[in-house]
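Structure in structure tokens, see below.
A single protein chain has been omitted from the complex, and every remaining protein chain is retained in its original position.
Entry: subunit A
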Amino acid sequence: MKPALSLSSAVLFDHQALRDQFPALKQTIGDHPLCYLDTAATSQKPQAVIDAMTEYYQLNNANVHRAAHQLSARATQQYEAVRQQVAEFIHAQRQDEIIFTHGTTESINMVAYGLTSQIKPNDVILIDTAAHHANIVPWQELAKRTGAVIKPIPLTTNAQLDITAFDQLLALKPKVVTLCHVSNALGTLNPVNELVAKAKAVGALTLVDGAQAIAHLPVDVQLIDCDFYVFSGHKMYGPTGVGVLYGRYTELDKLTPMLTGGEMIKTVSFEQTEFGALPNRLEAGTPAIAEVIGLGAAIHFLQQLPREQILAHEQQLLRYLQQQLQQLGAIELYGIANDKHSGDKHCADGQRHNIGAVAFNLQGEHHQDVGILLDQQAVAVRCGHHCAMPLMTSLNLGGCCRASIGIYTNKQDVDQFIHALNTVKGLLL
């Protein structure tokens, strides 16, 4: 292996101080420090998030939106403040375009269910082949209910969305186009602004799954101009059990609620129920209050950081990871961006980038064997189909390993991982 690349040029801030705020990363497993390269599955949580949730339970625990007492007023105020915070964070036009859900999966289900009455037999739904199952199955169910037709948007041989094929599919005048912003399995980045603009030009509704983008990239839903943008709290340093459905107000307001009851009503009688206004209309039942407050703390945590520098650090670290894997030999990498592409905001150098994750296999070896042996060395990566079986099929893969990084990942993590993988290679090859 060549000498390690210096990462110092990107680290203009105190990275160790940032990493120190994540208590889970301080542990050792067996004889090794924990090497957590599974952030794309779920990120670790900073102390600030843990503290915010603890404080809520210790001091402010009450149900929101209903009681006249002070605790409930405090809880409601905190809860609604996060809605405003999320709206600002993703540049929504209004805060009632932000719906709290249990996560990305629920957000997509709510849209796919909510559109039922708007979809007719033979309407076309275009789905990104790189999509996570959560962005496939709800649409299949919608198609079953309505007689709509699902068409996958193919990928190029390099696992990037095939824009020529996409243009051809748009001639079918799809009713819905659903995309991932960043692929969960491969870390490939879609030029969503361009894709959404093309879809809108033929009158399609657009949904962008931002689960793997939100922790890494600045997101501006008005710039992307999609109708729906969804993400989870737990992949952006917040708690599990909370997610966001952003919807353009006019489209969000047309969705039929998937869940009913609780505070989503205006009036109820046994003869007839009138639903309330957004956002409550789409938030039936007691929400995950502590988790929403935790999400607010995570956003605040991110907003205090020099995000451009952090993105540069992550990008440099990811390239270092790719280089080290290539130098190790006998490694197959998937979906590494190398084609020239312009027109996307995040492709300033004219290159498509990978975001947050690298997918690979050890040549001729089963990803699960690799995962088991990495685990023996305290290296946490995901090995499998990554809930993206159609993508794996399109790549002709049974599965692969994915190493994914976050803001706390450092060069030592990458070096420990590469060292461990080299040991695995020695055992298997």
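Assume contacts are C-beta pairs under 8 Å (C-beta built on N, C-alpha and C of every residue); 3 or more make two chains touch, one makes a residue touch a chain; residues count from 1.
By our rule, contacts and distances are computed from a predicted model.
Remark: of the listed names "Cell envelope biogenesis protein OmpA", "ABC transporter permease", "Fe-S metabolism associated SufE" or "Nitrite reductase (NADH) small subunit", the one matching the undisplayed chain in UniProt is "Fe-S metabolism associated SufE".
Annotation: of A:Gln118, A:Gln309, A:Gln376 or A:Ser394, A:Gln376 touches the absent chain (contact as defined above). Residues 365-369, 371-373, 376, 383-385, 398-399, 423, 427-428 are the ones on subunit A that touch the missing chain.
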